[in-house]
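In what follows, a single structure is set out as structure tokens and then discussed.
A single protein chain has been omitted; all remaining protein chains appear in their positions.
Let's turn to chain A:
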Amino acid sequence: MTPISQAMADSATMLRRNLRHALRYPSLSVSSIITPILFLLLFVGVFGKALGKGVGGVDYIDYVTPGIILMAVASGCMSPSVAVAVDMTEGVIARFRTMPIARSSLLTGHVVGSMMQTLISLVLSVLAAVAMGYRPDAGLGGWLGAAGLMVLLTFALTWFAVALGLLAKGPEGASNSPLLIQFLPFLGSAIVPPDSMPAGVRWFAEYQPFTPMIEALRKLLMGQPAGHDAAVSVAWCVGVAVVGYLWSKRLFNRDPSR
């Protein structure tokens, strides 16, 4: 077997292990899947009337849905932090470390399993939005672009979350650090346009990575060209993915006696 096919086979085995864990203790997965739908109900159904006045011209649900989708990704991606931190406390990890398996397969298994959960929650959010009256104008190209961008973002954030989970001293610590990332979309253009925010926050909102992503997603789903925003988003995703992957690998390969 080549190292690559060995790594794939080991990752698939680890993925099966993680999915089994998730099915046995579904609480974490269920909450991360339904949170975005609750957000949608809250922002459209409850706050929608008031918030809709600030977005100028468009239906509020058309404005906010891409934001909610992004929040679904951001919050879903953080569950691997806790999952990895909990897993690291399991004795079986020491056994894996003395076995002739691809070292990264344990992490890859977590990443793929968590991406599946996040993408399910994302699809459910879109369906819920459509049921509530969301009518995107995108053609096939727009949908594919949007889907590609979301998969890339999910991949990047998941690796980053895995690194945070490995860095944390334990499951409690791991549940704190991702909070910041989950909060970031609020300080972008997810819920209301940044123009309406105080100056300092507006400056932050304009330059933080989630804003171009929300904008790119919004444009793609409205069937508009998203060139610049999409390019900036892809660059961010690739950067975060590379950092997250290398950092995770390095943290996992640390001598466990330290």
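Heads up, the rule we're going with is that a contact is a pair of C-beta atoms (placed from the backbone, for glycine too) under 8 Å apart; a residue touches a chain by one contact, two chains touch by 3 or more; residues count from 1.
The rule is simple: contacts and distances are computed from a predicted model.
Colleague: Which choice in "ATP-binding cassette domain-containing protein", "NAD-reducing hydrogenase subunit HoxE", "Gluconate 2-dehydrogenase alpha chain" or "Exporter of polyketide antibiotics" gives the name that UniProt lists for the one chain left out?
Modeller: Its UniProt record gives the name "ATP-binding cassette domain-containing protein".
Colleague: With respect to the chain omitted from the figure, which of A:His21, A:His110 or A:Lys219 is a touching residue?
Modeller: Counting the whole complex, the residue in contact with the absent chain is A:His21.
Colleague: So that we can see where the missing chain sits, which residues of chain A does it touch?
Modeller: For chain A, the residues touching the absent chain are 1, 6, 9-10, 13, 16-17, 20-21, 24-25, 90-92, 94-101, 255-257.
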